[in-house]
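Sharing a structure with you now.
As you look at this complex, bear in mind that one protein chain is not there, while each of the others sits in place.
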Amino acid sequence: MRRMSFGQATVDAMRSAMREDDRVVVLGEDISWGGNFGQFRGLLDEFGPDRVIDMPISEAIIMAVTVGAAVTGLRPVASMSFVEFTLGAMDEIVNQAAKFRYMFGGQVSVPLVLRASDGVLRSSAGQHSSSLEGLFTHLPGLKVVAPSNPADARGLLRAAIADDDPVVYLENKRITAKRGPVPAGDHVVPLGSAAVRREGSDLTIVTYSVMTLHAEKACSSLAEMGIEAELIDLRSLVPLDLDTVLSSVARTGRVVVAHEAWEFGGFGAEVVSAITGQAFDRLRAAPVRVGAAQAPIPFSPPLERAVVPGSDELVAAAREVMGLT
Amino acid sequence: MRRMSFGQATVDAMRSAMREDDRVVVLGEDISWGGNFGQFRGLLDEFGPDRVIDMPISEAIIMAVTVGAAVTGLRPVASMSFVEFTLGAMDEIVNQAAKFRYMFGGQVSVPLVLRASDGVLRSSAGQHSSSLEGLFTHLPGLKVVAPSNPADARGLLRAAIADDDPVVYLENKRITAKRGPVPAGDHVVPLGSAAVRREGSDLTIVTYSVMTLHAEKACSSLAEMGIEAELIDLRSLVPLDLDTVLSSVARTGRVVVAHEAWEFGGFGAEVVSAITGQAFDRLRAAPVRVGAAQAPIPFSPPLERAVVPGSDELVAAAREVMGLT
Amino acid sequence: MSLTENMSPGLALGIHRTMVRIRVFESRVEELFKAGKLPGFVHTYIGQEAIAAGVCAALDRNDYITSTHRGHGHAIAKGMELGPIMAELYGKATGACRGRGGSMHVADFSVGMLGANGIVAGGLGIAAGAALSARYRGTHQVAVGFFGDGGINKGTFHEALNFAATHRLGVVFVCENNQYAQFTSRLRTTSVEDLSVRASAYGIPGITVDGNDAAATYREALEAVGRARDGGGPTLLNMETYRFGGHYVGDAEVYRASAEVEARRQADPILRWERTLTDEALMTAGLGEAVWAEAADEVSAAVRFAEESPHPDGGTALENVFTQVC
Partner (left out) sequence: MSLTENMSPGLALGIHRTMVRIRVFESRVEELFKAGKLPGFVHTYIGQEAIAAGVCAALDRNDYITSTHRGHGHAIAKGMELGPIMAELYGKATGACRGRGGSMHVADFSVGMLGANGIVAGGLGIAAGAALSARYRGTHQVAVGFFGDGGINKGTFHEALNFAATHRLGVVFVCENNQYAQFTSRLRTTSVEDLSVRASAYGIPGITVDGNDAAATYREALEAVGRARDGGGPTLLNMETYRFGGHYVGDAEVYRASAEVEARRQADPILRWERTLTDEALMTAGLGEAVWAEAADEVSAAVRFAEESPHPDGGTALENVFTQVC
């Protein structure tokens, strides 16, 4: 085990992938300087400017070039720093990257990774605080992962680069600097496998990314109240490991689904609907969702706090699903 | 009552709005020729090129110009013909139009309409067949409407233009040429009000847009099987008239939520989750969703039919929710 | 100087043959569409044949092209076989894309045809990416990005040209300036008359070419492709042409005068090339007729192939969304 931050985990995964396979290149704004969050630091020195490519502020072309490279033999990783900037490349992500394999009848794969940082970090305000997985997960042809700790960051990014399909890798900004243990060696976390972070029999909390940390805290508070929550960290949203979720819900009969993204129409709605559809008879109460209130993310801290959920909201939701309100 | 097509309903609504208020202008590609589906035909002759503005193939700038005009005293309507083209303007729609009012502390309104045609029409394939309301409804700051008949088309478009906020008006391509009765005079349908199309006590079908037509057919088939479905046409997705839905579900206890868009992570997941959250005790069976299978829309008719749902799938879903499978 | 100076007779005749095959194919597509045989919508390439034929003649088989919604001509010129294209237009299982793509998404990666594209200017950045990839892999492959006069106003045009120019990538950006984008004259939406001036914003060569003259399209493409291959960076070629038909088959064409169309049809690129070849004694009437007849046979065979092929099975509709299903 080594201890490293999310940022270092990215560098580590990138370095392993780039050493192993010289088709792996990385493109993004300021990338040769290490990227906005230092997640690419040191790669230029080892791999040079042919593989670590500074891009102009042209998100659409970053993605289009990535697609062009991916379908002609490379395995590019594109970086978009803040996830809102992907909105300037949506045509390329959705109409091109996601659809090429299918639309062309399977004759080509599109092995690329789109990496972006999402979520709230100290009042970055409306255009730099969103979580947009609800968009990517809805659109067929994209795989989507969102780690909650450096080991998964390392392992999922490695799996994403090794995957032959377009994978959107989303990392919450607030946890990027956090450190944690990462298994030695070339640690890989397969796409599509959730992790049970804590076992419990009273209710199931399903979440991912930063919300897993809030949920760990919430689980402790709940335990003090005598409520034992099982905590599932999805890690991979597409493909979704529904089996792990359903087998937990089958035991607990109660479920809270949480994310930092907007609740309305968010990915949590899919998880709740899927659970309801497949385990209705096991449910002892209506699943409860936790997500951001339906407003752009405000700047001022008290407003930001009012819109974006944390462990308090998770505790409240757990108590609600337990019928304790 | 007059009879007109959806396309004529658009022209009619535009004409009323433009006659009444000279701040209303319309911008889009080929718009002076009537637009891709003839929905703007005749406007140039009556209102001239200052108000009916041919735009270059620059979706991002269509939207940005629309925002700039909207915040400086006009009430622009932007046309994007196929909804997939909005993906090239997502930054402007989401980061600018939807957020301005909030981010600027309420000092300005953004009274614009974004009109786009969605859905499947005779094998238009992967880049011209999608339904993307699941994206727009998730993002705060946008209102979203999707009519199922010419009267609502007329009335909702009129309401959208009169509204002080950005409204995304989505019209299914397959029904644009369909004709139907439209009340005489300046018919307006307020945003946020669902319509009960058919009453029934066995189950509730919640849908909108083209799927309402499939549902009407499905209701007839179900009636022949002795199943009486209540049919709710949402018309407006944001704001969502959940009261009408809940009061129906409270009576029937069974619900099918259907749309042509992809089922996974679609707007139906929100509706199902909201119903489950607020009427769990009234539910006698798990809500069933109907939506497109998770693939880009294929070209070949048998494949397209396999991916995109119609009335057969609605009947099957209704039987499932009735426990008849 | 002879018009065909820099061409071997074989090449000159090959360009002719490509143009004729495109024309005959597209004319048949038009008929088939009007007869209700083809699903979807079709945009034909009739009138613009000298561009695809001339440009692709300057390319190697393993060079890349990205195409547009009006892509059949590019597909044929780049070496795709007619049968799979036609079968794709029919939505058949034997189509180039197994019926998944249709007219707007014809592709064959094995001949470097990276796809027709339903998004205007959608292929330009992809071409730049293919060129970046070729440079990195050291293969000297060149990429051509075809687009229309309508596409030149799209932001991706700017982003792609700036990126390709900055890195001196081996891309040739070929604007097929057929004067209209759907129903709208380029003069209503575009701030400059001569589209080639846009190259100056990137410090790359920009050349206006008579796109109906196969000698010119080939010659200018050859020079641009050579520069691209040798590390000299991208070129913008503005090829002036005209589409003889509507934007799509079925277009009522209310937006342009039939007199204008008639006048422009006089500059038929195929007739013109036949005259040139005849003048330079490279072609006889008999030879010309044989090429048309052969093309007709080939297209008929393609139609037969398509018609006799099965539709894909609805049960396969969810295949190939992903390469790897976890």
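As written, the chains take the letters A, B and C, and residue 1 is the first residue of each chain.
The definition used in the following text is that a residue touches a chain if its C-beta (ideal position, glycine included) is under 8 Å from a C-beta of that chain, and two chains touch if they have at least 3 such contacts.
Predicted model, so just to flag it, every value in this text is computed and none were measured.
J.: Which shown chains does the chain we cannot see touch?
T.: Result for the missing chain's touching partners among shown chains: A, B, C.
J.: From the list B:Ala60, B:Ile161 or B:Leu314, pick the residue that touches the absent chain.
T.: Missing-chain contact among the listed residues: B:Ala60.
J.: Write down which of A:Val196, A:Ala295 or A:Ala316 is the residue touching the left-out chain.
T.: Residue touching the absent chain, from the options given: A:Ala295.
J.: Looking at A:Ala13, A:Leu43, A:Ala60 or A:Ala218, which makes contact with the chain not pictured?
T.: Candidates A:Ala13, A:Leu43, A:Ala60 or A:Ala218; residue touching the omitted chain: A:Ala60.
J.: Just one of B:Val25, B:Leu283 or B:Ala317 touches the chain that is missing; which is it?
T.: Of the candidates B:Val25, B:Leu283 or B:Ala317, B:Val25 is in touch with the missing chain.
J.: Given the contact definition stated above, which residue among B:Val11, B:Leu44, B:Ala69 or B:Val182 touches the chain not shown here?
T.: B:Ala69
J.: On chain C, what residues meet the omitted chain?
T.: Counting only chain C, the missing chain is touched by 153-159, 161-163, 165-166, 188-192, 197-198, 200-204.
J.: In the complete complex, which positions of chain A touch the hidden chain?
T.: Per the touch rule, chain A residues meeting the hidden chain are 29-30, 32-33, 36, 54-58, 60-61, 84-85, 88, 122-128, 293-296, 298-303, 305-307.
J.: What residue numbers in chain B mark contact with the hidden partner chain?
T.: 25, 50-51, 53, 55-56, 58, 60-61, 63-74, 76, 91-92, 95-96, 100-109, 111, 140-141, 143, 163-165, 190-192, 236, 239
As a working rule, only the chains that are shown with their structure count from here on.
J.: With chain centres taken as the means of their Cα atoms, state the distance from chain A to chain B in Å.
T.: Centres of chain A and chain B (C-alpha means) sit 30 Å apart.
J.: Centroid from C-alpha atoms only, then distance chain A to chain C, rounded to Å. What do you get?
T.: Inter-chain centre distance comes to 40 Å.
J.: Indicate the residues of chain A shared as contacts by at least two other chains.
T.: Answer for chain A, listing residues that touch two or more other chains: 60, 91, 95, 102-103, 140-141.
J.: So which bits of chain C are touching at least two other chains?
T.: Expected reply: 95, 97, 99-101, 105, 117-119, 155, 321.
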